[in-house]
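To start, the structure itself, in structure tokens.
Missing here is one protein chain; the remaining ones are kept as they sit in the complex.
Presenting subunit A:
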Amino acid sequence: MNFDDTPQEAEFRATARAWISANAPKQYEEELRKSSLGRTVLKNADILQVAKAWQKKKADAGWACLHWPKEYGGRGASPIERVIWQQEEGPYGQLSRMFIIGHGMCGPTMMAFAREEHKRRYLPPLASGENVWCQLFSEPAGGSDVAGLRTRAEKDGDDWVINGQKIWTSGAHYSDYGILLTRTDPTVPKHKGLTMFFLDMKSPGVEVRPIKQASGASDFNEVYFTNVRIPDHQRLGEVGDGWNVSLTTLMNERSAIGAAVSTGFPELFEYCSSLILDDGPAIEDRAVRSKLANWAVKASGLKYTSMRAISALSKGERPGPENSIGKLVAGSMIQDVATYALDLQGAAGVVSGENAELAGRFQAMLLRAPGTRVEGGTDEIMRNIIAERVLGLPGDIRVDKDVPFNKIPTKGRN
């Protein structure tokens, strides 16, 4: 057991470091270092453009989507090399946030289920950030219960015709493509009537409407489909096998989000290290220390859990449901951390925006945090997964399982 680089890993690290130091957009380093959940802003530049430019530059030099095969725009790197890259990329990794869904979920799904010619055509520009992808799963009637979705796909000649509505689609407003889960047969039990596609977001009949979030920002959208035509060759997996296909995406989502999720701890520790409270330095205050220590071991527990997972991955094991703990722990932790950071500021903590302490870093974190506990599977769903998939406990008694989809109850109290 050790954390040492092997000679090859050391060489990889040195090459990566040299390349990053020669090519990274250094003018944004300071701002990226100061950004955190809910607050990734560049004052004088459009972050989307900066992120795309950095991604393209990486792709041209073979540093994009490192673990993907070369022919699809990757580098064919090992999981460990990917970690080394992330360590070296440091704050510039913030620029990858807008690609998490495309690279972490859509790409792997395409890789597993798309035709060879589609993989060669669509994956390289996805890797290089020239195309952004989104994930069109959740619907008003199906978030946790994503298999309860209602968007219809009906066969018409060589095409499928799509009608319905998606919701909470992150980044749909700047996405070029999306993977789309639909219902092709409402007369069979719900998990059996689903089919997955990918589509051009500029297809006629696709309408994207931004949703304003609780935090005030608009990162996610409603997407309406009116007689949108998708050619059959853009189907991913068999007709009726959409649920299995989506599990590939969701498993990847868990590890993609799980690995990228922030706890707020480094920010809080840094803050407390310089903060002076009424009775002296925060970092010397017993109560503050007790809180910090508590969160420190959660953060390190997550970090080393993820390193264990990567070590397993590099030995060829598949990412399992254990990865669910990352988002579960970090989601409520970052909410608590932000609350405490404001508490330390006293009444002044209420001020937000540029006039606030650290330009409103923790205020923005507090307002964004509730989303983390919901996106990519709620805390409750994560706990169910741990209880059922990891610990082997029996599932809830299901009223919707072997019933035709169109016979499932849809009303609450009346």
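Here are some notes:
Keep in mind that, in the parts below, a contact is a pair of C-beta atoms (placed from the backbone, for glycine too) under 8 Å apart; a residue touches a chain by one contact, two chains touch by 3 or more; residues count from 1.
The working rule: contacts and distances are computed from a predicted model.
Only one of "Acyl-CoA/acyl-ACP dehydrogenase", "Transketolase 2", "Isoquinoline 1-oxidoreductase, beta subunit" or "Iron-regulated ABC transporter permease protein SufD" fits the UniProt record of the hidden chain, and that name is "Acyl-CoA/acyl-ACP dehydrogenase". For the chain left out of this panel, the touching residue among A:N2, A:N44, A:S274 or A:T410 is A:T410.
Residue A:G148 is the one among A:G62, A:G148 or A:G240 that touches the chain not shown.
Across the interface with the omitted chain, subunit A contributes residues 138, 141-145, 148, 167-168, 211-216, 277-278, 287, 335, 339, 342-353, 355, 357, 363, 366-367, 370-371, 373-375, 378-380, 383-384, 396, 398-400, 403, 408-413.
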